[in-house]
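One protein chain is absent from this view; the other protein chains keep their places.
== chain A ==
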Amino acid sequence: MIPHLRPALVLLALFTLLTGLAYPLAITGLAQAAFPSAANGSPVTVEGRVVGSALVGQAFAAERYFHGRPSATMGPDPNDPSASVASPYNGASSAGSNLGPSSAALADEVRTRVAALGGGPVPADLATASASGLDPDVSPGAALFQVARVAKARGLDEALVRGLVTRHIMARTFGLLGELRVNVLALNLALDGLDH
């Protein structure tokens, strides 16, 4: 065992420097130079104000906005720091619901959400929590489902809002990979842009 100690300790130390420090720091330098926005979390700025990340979902509850998916993230309770409470789209603490398929709690949640949406069947992504709690997207069906509500709240023509949604449907990568989807933040920013 003793003869193996020196190579073990020396190689561990050198590889910690090489793979644990030099590698991530070099990638940091390269990524910051080549892809500065992505390397810093793809922030979205409106009139000099950071309103979110293009990649991360945020909570929308107002009638006049399109809503994202249910989110199961938690945050610290403002009244009791040792406890946590539901805090949808908490970007500092990602989480899914981790409720099993036979869970009564999940069945109740889905039933409540569907009732709030006016009864089913609704697009599945509107009634189920995402894996990260930060899903930035909804399916095209889920966005179109909300057109009437948003148009009414804003006093806009439904056809106008539907056209806006249709223009925001992102295609599959190379026409093949992933799913058709709508980025909720981008869509809502465009909606706000209609007012100006």
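The rule is simple: a contact is a pair of C-beta atoms (placed from the backbone, for glycine too) under 8 Å apart; a residue touches a chain by one contact, two chains touch by 3 or more; residues count from 1.
Quick note on the criterion: contacts and distances are computed from a predicted model.
Colleague: Have a look at "3-methyl-2-oxobutanoate dehydrogenase (2-methylpropanoyl-transferring)", "Potassium-transporting ATPase potassium-binding subunit", "Regulatory protein" or "Phosphoribosylformylglycinamidine synthase subunit PurS" and point out the UniProt protein name belonging to the hidden chain.
Modeller: From the choices "3-methyl-2-oxobutanoate dehydrogenase (2-methylpropanoyl-transferring)", "Potassium-transporting ATPase potassium-binding subunit", "Regulatory protein" or "Phosphoribosylformylglycinamidine synthase subunit PurS", the unshown chain carries the UniProt name "Potassium-transporting ATPase potassium-binding subunit".
Colleague: Just name the one of A:8, A:85, A:153 or A:194 that touches the chain not displayed here.
Modeller: A:8
Colleague: Contact with the hidden chain only, please: which chain A residues?
Modeller: That gives, for chain A, the contact residues 1, 3-12, 14-16, 18-21, 23-24, 26-28, 30-32, 34-35, 38-44, 49-53, 55-62, 65, 69, 89-104, 106-107, 110-111, 114, 120-139, 141, 172-173, 176-179, 181, 185, 188-189, 192.
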